[in-house]
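Once you've had a glance at the structure underneath, I'll fire off some questions.
One protein chain omitted, others in place.
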Amino acid sequence: MTTTLTPVLTATWGADQSWSLDTYTKAGGYAPLKKALGMAPGDLIQAVKDSGLRGRGGAGFPTGMKWGFLPPDDGKPRYLVVNADESEPGTCKDIPTMLQAPHALVEGVAITSFAIGCNHAFIYIRGEVAHVHRRMQQAVREAYEAGHLGKNIHGSGFDLDVTVHSGAGAYICGEETALLDSLEGRRGQPRLKPPFPAVAGLYARPTVVNNVESVASVPSIIGNGVEWFTAMGTERSKGMGIFSLSGHVKRPGQYEAPLGITLRELLELAGGIREGHELKFWTPGGSSTPMFTAEQLDTPLDYEAVGAAGSMLGTRALQIFDETTCVVRAVTRWTEFYKHESCGKCTPCREGTFWLTQILKRIEGGRGTEADIQQLLDTCDSILGRSFCALGDGATSSINSSIKLFREEYEAHVTQGGCPFDHAASALFEYSDTPATEEAHA
Amino acid sequence: MTYDETTLAQLTEDAAAIIARYPVKRSALLPMLHLVQSVDGYVSPDGIQFCADQVELTAAEVSAVATFYTQYKRRPNGEYQVGVCTNTLCAVMGGDRIWDELSEHVGVGHDETTEDGKITLERLECNAACDNAPVMMVNWEFFDNQTPESAKQVVDDLIAGKDVAPTRGPAKVCSFKQVSRVLAGFDDGRANEDQGAGEAALAGLEAAKGQGWTEGAK
Partner (left out) sequence: MTATADKPATEAVETVTLTIDGTEVTVPKGTLIIRAAEQIGIEIPRFCDHPALKPAGACRQCLVDVASPGPDGNLRAFPKPQPSCAMTVTPGMVVNTQHTSEEADRAQKSVMELLLINHPLDCPVCDKGGECPLQNQAMSHGRPETRFVDVKRVFEKPLPLSSEILLDRERCVLCQRCTRFSKEIAGDAFIDLQNRGAQQQIGTFDEDVLDFDGYRPVGAATVDEAGKAFSSYYSGNTVQICPVGALTSAAYRFRSRPFDLVSSPAISEHDSSGSAIRIDHRRGQVLRRLADNDPVVNEDWISDKDRFAFAWQNLSDRITRPLVRKDGELVEASWPEALAAAAAGIKAATAADAEGAARGAAVLVGGRVTLEDAYAYQKLARVVLGTNDVDARARAVSDEEQAFLGSQVAGTGLGVTFGELEKAPTVLLVGFEAEDEGGVVFLRLRKSLGRQQVVAVAPYLSRGAQKLGASLVEAVPGREASALADLPEGVRDAISQPGAVIVLGERVAEAAGAFVAALDLASSTGARLAWIPRRAGERGAVEAGALPGLLPGGRAATAKGAREAVAKAWGVDALPTAKGRDTNAIIEEAAEGGIGALIVGGVSASDLTGDVATALERTGFVVSLEVRRSEIAEAADVVLPVAPPSEKSGTFVNWEGRLRSFATAIRTDAMSDHRVLDLLAREWGVELGTATVEAVNAELAALGAAADAERPAGPKARAAGKARTKKGTAVLATWHQLVDEGALQEGEPYLAGTGRVAVARMSQATADAIGATASVAVSTDAGSIELPVVVTDMADGVVWVPAKSPGSWVARDLRATAGAVVSVKGAA
């Protein structure tokens, strides 16, 4: 039985002026907000708990449970912060959401804030997407004008202010405590936990940090009901999610489907791997998740099955690579990414990614040794579980999994003194004669 | 401080508007650095001192923040920040080749600016447009599905002073200073300009419609 796609968040993306308040309202938008304002906040939290919605930003933590961790109201502020820093390589679902349906996020913010008792919410958007900022800023303005935000929203007595905030280029700011530090006007370096943000987050006040997609899913849950949501997905991974397909597929893009759909099913809908090629390796949840091969084509893409298969569902960033792709090249470039983005706070990630990058560059360039391959694994061992935050751990995923699955490819670079692949073959356009490239970043 | 009176007055007014958005002053620092970039074209030492005075920090604390994030430029930036994503997926799909050809064509390397001050090239990390790889960004507007030829054409047009439209975003690319002001949180009235959602963003929706699946939307 094939899983059907379930356009919910993406449903209006093709509409005319899809981002406008008008379009969103005509499609039924802000009715859930009015419904929510008539419910008790505690009931809203319970509904989200019952829905089984899990954080869509990668960690998959039950959203309702996170809301429930806030301590009782002490009369002082508490905050909702939306993590719109989407930067995990392969992930490209939140950006189009905010471009095409920013009001889904605004409405989600309003309902969530009401549920947790927050009167000032923040949307932290990475800075490298100018039009997203324009659209979100406008959506917030429109919402204020329509009375969905501001004082005494729809006569409920609930006040809410929303601030749209720009990051400035740092992947680490997608980590929730680093995001909070960045939002406070500091370097984006993660914080010690405990205390957890629910207890002491933004400005040391109780804070909920949620991903864009998580928050944007809330209106549909409240509007359509918990059963509607739980009808989709698998036993412990409920609901729908946006799957981002990219790479060597015929029709890359955003495919909204119930959790549990398989890559084989998605590939079929996306037209399959590009003509004349076959799947070599892919990431289920972005570069920080161990890679899969054709062996996992039928693995249900939910948290449990992917975990059992040795990886993580992460952000459902399905980067698809066919047999023209050099794994060593791919892993080297990911590792350079982690090194560039390492915040520098902890020794294992800062020094470890520095070391790993040099070894990989040598191997890729044909100057590596057999011992280097083992050193890669040893250095990953020094980082995994030792670093301050998950960035360090994420840096090891592609190296560990690729050596496990494609060790002979690494060895080929060593014995052949260079890369046996033709880079032009993996490109989506044609060209010939491939010059060598320098390391991306200092 | 070497800002002239008018500039300083405007900066101060804008800074106050930014600070007003937050319960705690210091939160204004990141948008304020974008504001400084919108005036100076980069984060200048004057700008650092201005921000320090506004949010009551030392210059060292402000530069600690300014040097942490890649979007803050330390040298006068080109009018157009042209970034080619060379993270794995885009690189493999051809981004590496686009970078090499573009860099040679323009004559500068990573984080370097052309003599005429028009173009600064940058090798970007993932800009969250992977379904449209290979990706190029110009002043943080999307240029999806690039080839070396299309990339060079875009840059040539920019240098020639032509209006250049992104593949997703506003009607045309604006200047580095102008887009910095948007990031500082100021409206430039262009939110409704549109180039379409792009094929990739609608791929799933199209596939669903093709199969007659609308259940999820209830």
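As written, the chain order gives the labels A and B, with residue 1 at the start of each chain.
Here is the rule we go by: a contact is a pair of C-beta atoms (placed from the backbone, for glycine too) under 8 Å apart; a residue touches a chain by one contact, two chains touch by 3 or more.
Since the structure is predicted, the reported quantities are computational estimates derived from the model, not experimental observations.
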item	value
Selected residue (touches chain absent from view) among B:11, B:28 or B:62	B:62
Candidates A:138, A:353, A:396 or A:426 - the one touching the absent chain	A:353
Hidden partner chain, touching residue among A:145, A:235 or A:381	A:381
Absent chain, residues of subunit A that touch it	170, 187, 192, 339-348, 350-355, 358-359, 362, 375, 378-379, 381-382, 385-388, 442
Positions on subunit B where the hidden chain makes contact	2, 42-46, 48-49, 52, 57-64, 67-69, 74-76
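The working rule: only the chains that are shown with their structure count from here on.
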item	value
In the complex, subunit B residues that touch subunit A	21-31, 33-34, 55, 64-65, 68-72, 83, 86-89, 91-94, 96-97, 99-100, 110, 123-134, 137, 139-142, 145, 147-148, 166, 168-170, 179, 182-185, 187-188, 190-192, 194, 197-208, 211, 213-218
Contact set on subunit A toward subunit B in their complex	4-8, 10-11, 13-14, 17-20, 77, 86-92, 94-96, 99-100, 120, 126-131, 133-135, 137-138, 141, 163-171, 182-188, 203, 224, 228, 232, 240, 242-248, 251-258, 269-270, 287, 317, 319, 321, 325, 329-331, 333-334, 337, 340-341, 343, 423-424, 426-429, 431, 434-435, 437, 440-441
